[in-house]
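All protein chains but one are shown in place.
Read from first to last, the chains carry the letters A, B and C; within each, the first residue is number 1.
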Amino acid sequence: MAQAIASTNVPRWLPADQLDRLIDVLRADGRTIIGPTVRDGAIVLAEIQGAADLPAGRGDEASPGRYRVTQREDSRRFDHAVGPMSPKRWTFPPRAPIRLGRRTSAGVRFSGVDPRPTPRPTPLAFIGVRACELAAIKIQDHVFLDGPAVDGDYRARRASAFLVAVECATPTSTCFCTSMGTGPEVTTGFDVVLTELDDGFIVRVGSPAGVTVVDALSLSPADGSAMKAAEAVVAGARDAMGSPMNMENVHEGLQASPEHPGWAAVAERCLSCTNCTLVCPTCFCTSVVERSDLDGSISTSERTWDSCFNEGFAKVAGGSFRPLVKDRYRQWLTHKFSTWWDQFGSSGCVGCGRCIAWCPAGIDVREELAVIGGVGPVPMPQLSVVAAATEAPVTISPGSVPAAFVTVHVDGSSRETADTMTLHLSTTDRRLLAGRPGQFVMATLPAFSAAPISISRFRSDGLDLTIRAAGPATRALTELERGSTLGVRGPLGRGWPVEEMTGRDVVIVAGGVGLAPLRPLIDACLAERDALGAVRIYLGARTPTDRLFVEEVGRLALRMDIEVEETVDRAGPVWLGRVGIVTQLFDHATWDGRNAVAFVCGPERMMQATSEVLFSRGIDVDRTWVTLERNMSCGVGLCGHCQLGKFFVCKDGPVFSLAELGPAFTTDGL
Amino acid sequence: MSPTARRSGRRRPRVGVVKFASCDGCQLTLLDLEDDLLAIAERFDIVEFPEATSRRSAGPFDVLLVEGSISTEEQLEELLRLRRESTTLVTIGACATAGGIQALRNWSEHGPWAATVYPRPELIESLAMATPVADHVTVDAELRGCPIDPQQLLELLTALVVGRRPQLPDESVCAECKRRGATCVVVSQGTACLGPVTRTGCGALCPVYGRGCYGCFGPRNDANVVSLIANTAGLDDSVASTRLAGFTAWAEPFRSVIDDHGGPPGAKP
Amino acid sequence: MSTRSTVDNALASGWFGAGLTDAARAHLADMAHLTSYPIGEVVIREGQAIDSLAVVVEGRLALRLNVPGRGAVTVLTIEPGDVIGWSALIPPHRATSTIVVLEPTSVVELEGAALRARLDEDPILAAAVLWRLLDAVARRLSATRTQLLDLFAQPDREPW
Partner (left out) sequence: MTASAPRRRARTRRFEVEGLTRVEGEGSLRIVIRDGEVIEAQLGIFEAPRYFERLVRGRTPDEVLDIVARICGICPVAYQMSAVHAFEDGVGIEIDPAVRALRRLLYCGEWIESHALHVYFLHAPDFMGYASAIELARDHRVLVERALALKKAGNHLVALIGGRPIHPVSVRVGGFYHTPTRAELTALRPELTAALDIALETVAVTTELNTPDFSREPRLVSLRHPTDYPMNEGRIVSTDGLDLAPTDWERAFAEDQVGWSNALQARTHAGDVYLLGPSSRITLAGDKLHPRAAEALAQSGLADEIRRNPFRSIVARAIELVHATAVAIDIIDDYRPPERPATPWNPGPGTAAWATEAPRGLLFHTYELDEEGRVATARIVPPTSQNQAAIEADLTDFAPSVLGLPHDEATHRFEQLIRSYDPCISCATHFLDLRVEDRR
C-alpha cells in the first residue's frame, strides 16, 4: 500500500475552475460533502453542493472575542482561517441517540450498546481541512478509539470520513498552531491535500483512498514554479504567526499551580458560558439525556455535548466537586494543556485559536498560560503531537471494557437501612461474574439516568448491589422487587489490589455505605485468611440504624481471627456500642502499621481524616488505598465527568492509592 | 409517590392549572402540546384549568401549575390557599418565577403609573409590586421562560409520572446555541446578547434567528453579568439596564445590575 | 482498696499514662486510687460539680447530652486509656456531659483539688500531665468537628 501511494505521490495540478471535478468524484462515492461556506456572518462548515458554495474571495479576521468575514482582492476559496465549527460536529455530533431502553413483558431491554455504532452513517468528505483540524481529529481518534472503551458511534462516523486537507495560507491573530506543533504544514492524517494558488491547486495524496480519488481525476503533474509558489504559501503562513510560545514547562507548571491567584483573576472575567469548550475541536465531554414517553416505558438515551464549565457537570448527590468558576476554568485549562498529556500522551490543544476568538469576553488562553503556567515567548524545539500520541503511557487493549447494558434479574432484595437496599441479582454474564472486589457497575432503568453502583458481593450465579436512594434514579433501583429486571454495564474500573494483602496485615476502614464496595474485599480476606497477617476492620456509621450488613458484621465480629470494631457518630441511650468518629477506633491502638495495607471507603472528608491517622500508625501512602466518588456518568472514560486531575475516576480508579493521588486528594475544587 | 405505585395506576395525579397576572401563554403551552395532550389527559386528572374546561375544583392537587405574578391582594390570598391544597407546586413561566415584564413597575411609584393608563387609578386594585410566586410560598420546581418551552413542560410532566428528576439543565443559552451550530452574534456582529448569563431552555432561539438573547429564561446560577457588561461587545453600560430590564428583570442578579445602572428605562414618571 | 503499685500499673497500661516518665507516674499514683463502676451507673451528671480526673483502665463509658425533646444523645464513648473529668482541672469545675457506664469499668481516679495543687507546685509534672490532657482534649475537639460535618448524612432531598 505504502508503495502504491509513493509511486503515485507525484504532486498534481488541478486548475481552479476544475475543483468541482474533485467534488463530483467524492460525491459519486455516495459521500456528503462538508466544506466551508459563508453563512450568518461567518465562514462555517456545512453541506455544500459544489465549489460555488465555497467562500471564494472571502477571508476572515479574528481577535479575542471578535470575528469578521472580510472581502479579499483575489477569488481563492480557502484563504481564510478556521471558523467556529470543526469537523467534530459531524464525527462527534452535538446530539446522538446511543441507546434505546424499553420495558417489555419480559423485563427491561436495552438495544444497542453504549456507544452504539450508528447503522451506516452517511459517508462524508470534508474539504478544506487544516493541519490543526487534522491534529484535532487524531487526538479525538485516540480518545474514542484507543482506550479500554471504544465509542462505536464515533468509530462508524470517522471510518467513513474522507479528508481533503488544504494548506493554510492566512492565519488570523488567534492562531497558534506553531506553538502547539500542529501546523501550519499539513503532514499527516489526510487523504488528499491541496495547496491553493491563484489559478489552481497542487494536489498530493496521503492514503490509498486518496490515491483512488486522485487517480480518477487523471491530473497532470504540477510544474516547478507552482511547487515553488506552494512552498511560499506555507512559509508565509508560518511567518504570519510570529514566534511560537515556549510550551516546555506548561505541563508541570499548571499542575504545580492549583492555588495560583491567576485562576481567581480569570474567573472574574470568565462567563462560564461554555463557548470555548464547544468550539474546541478536541473537547469531548458529554452527558446523557433521557427522552422517554409519558410513562417511561420507552426511552432513548441521547448523548449530548456538555462542558466542564457547567455547574452541574461535576455534581454528585452531595454537591459539586467544582463549585466555583475558578475551579472550572482551572479544570479546563489544566486538562487541555497539562493533564491531557498524562491521560492521552499529547496536548489537548492544537492551537486553532477558536476558544480565543469565540470567547464572548475575549479571554485569551495564551495570556492565561503566560500568567499561570509560566509560558514564555522564547521559541523552543517543538513538541510533536502526533509522535507523542503514540507514546501513550498506559498499556490498554482498546475495547476491553464492556460497553453494553445487559439485563439482569432481581432475585430478591434486603433492606439495609431506611434508604439503602441490597439487590440480589442473578446473571449469566461471564464478565459480570468475573469482576474484582472494588469494581462497580452502571445500573439503569428505562427513562432514568444510569447510576454508578458498587458491587457489594460476587456470587457464582450473580452479584449483589447495595444502593442508597440518594436521588430518583437510585430510589427507583432500590424499589425493584423480586422478579423485576434492570440494565447493568460492567464490571467497570480498577478494583482493590487484592494481591497487595498477601503476607501483610490488612486494615479496612469503612464509613456509611462505603462498606458496600469493601464487602467483596472482606470476602476475599476470608477466602485467603491464611495468607494474611492480622485483619482489622473498622466501621463507622451515622447512627446505629444506618449500619449496613448488621448480622453479617455481627458474625464476623465473633471470629477470633478477625478484629471488627464499630462506632457510630451519635446514638440514643439504647445503643451500648461505641460512639465517635471512625478514626477513634484506632488512633490509640497499639498495632504497628509498617507491614499493613489499608483499604478505605467513605465520604471523602472521612477518608482524608482516616488516611492521616493511618499514616501516623505507620501505613505509608502507597499502601493506603481509597475509592473515590465522582460524577461518573458513562463509567468508561468517554464522557469526561469524573476527571480528577490527570485521572478519570471511572477508568483509572475508582480505587487509588494515596501515593497515586498526591495532592489531588486534598486540593479544593479539583 | 413511587414510580412503581405510579405505574400500577392506583390513582391518576390530580392536576390544577391556575393563573395570576399573566398573558395565558404558559398555560396555553400545555394545549400546544398537540401530540401529547390527550395522552397527558389520560395520565393526569386535570381537575382545574379554567381556560380549557368548565369543570372546576378548589383542590386538593397533587400537582399545581401556577402561571403569573402576584399583583393584587386577592391573588396573594388565593395563592396561599392553593399552596395549602397542593402537594407539588410548580411555577410556569417568567411571570410566576421572576415577576414577568409587569415587575418593571416595581422600580417606580405605583400611583403615577396607574394614572398613565387609567383615568381613575384610585379604582384599581393592585399591589404596588408584581412579585414572583416564590416570594410568598414554597415552590417545588420552576419552569422558566417567557413563554415556557413545550418540551420542558413535557419533560416535567413525564418526570412526574415516571418519578424521576426533570432534566432542566442550568447552563447558558450559548451551550445550546453552539449545539445548534448558530454563529455567535456577539463575536461575529457585536450584537448585545444576554446568552452567556441566561439559562437555556429556549433552544437558543434568538441567536439562531440572528438577534441577541433578551433573557426571557432568566439568569442562570453563575450569571456573571458584571463581566458580560464589561467585556462583551454590544453590551456596554449604556444599554445594560435596557437589555436586562425585560421579562425577568426582577430576578437576581439582573435586578441589582439594573439598580446599579439607575433602573429600567422609563422607570421615572 | 488499691495498692500503689496496682494503681501505677493501671496507669501505665493505657495511652495516657504510658508516655509519662516513671517519676511523673509515681507522683500521680501517690494521689490516685482505683474505682470501679457497674453497668448503668451514672458517674456524673451534666452541670454537676466535678472533683476528680480519671483515666479509664477498663470498660466503656458514654458521654451523653440531654436534648429536650430528643432525650439523651450519646456523643462519644470513652475507652481504656482515655480520660474523663478534665473539667476537674479547669474552672468552673462542672461536668460538661453526663457520663454513663456501658460496660463494667474501672478507672484511676485523681482527686481534683489535690492534683491542681500538685501541678501548681511542680511545673515539670504539670507540663507532662497537661500535654497529655491537651492531646486528649484536642483529639476530642477534632473528632467533634468531624461529627459536626455529619458526613454520612443524606443530602437534602428534592421533591422528585
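Keep this in mind: contacts are C-beta pairs under 8 Å (C-beta built on N, C-alpha and C of every residue); 3 or more make two chains touch, one makes a residue touch a chain.
Small disclaimer: the values here were computed from a predicted structure and weren't measured.
Of the chains on view, those touched by the hidden chain across the whole complex are B.
When the missing chain is restored to the complex, the residue among B:Leu65, B:Leu79 or B:Ile101 that touches it is B:Ile101.
Within the whole complex, the absent chain has one touching residue among B:Pro13, B:Pro132, B:Pro147 or B:Pro169, and that is B:Pro147.
Mapped onto chain B, the footprint of the missing chain covers residues 19-29, 31-32, 34-35, 37-38, 41, 46, 49-56, 68, 71-72, 75, 100-102, 104-105, 113-114, 116-120, 123-126, 130, 146-147, 202, 205-206, 208-211, 214, 216, 242, 246-247, 264-267.
As a convention for this text, only the chains that are shown with their structure count from here on.
Work out the mean CA point of chain B and of chain C, and you get 59 Å between them. Chain geometry summary: the mean Cα position of chain A and that of chain C are 52 Å apart.
Averaged Cα coordinates give chain A a centre that lies 35 Å from the centre of chain B. Residue positions of chain C with contacts to 2 or more other chains are 158, 160.
Touching of two or more other chains is recorded for residues 159, 163-165 of chain B. Of all residues in chain A, only 317-319, 419, 468, 470-472, 511-513, 540-542, 546, 567, 569-573, 575-581, 583-584, 587-588, 602-603, 605-606, 609 touch chain C in the complex they form. Those residues of chain A that touch chain B in the complex are listed here as 39-42, 44, 65-69, 84-85, 89, 94-95, 268-275, 278-279, 289-290, 292-296, 304-307, 310-312, 325, 357-362, 447-449, 471-473, 475-476, 479, 481. Only residues 2-4, 7, 36, 39-40, 43, 157-159, 161-165, 167, 169-172, 174-175, 178-190, 193, 195-197, 210, 221-222, 224, 227-228, 230-233 of chain B touch chain A when the two sit together in their complex.
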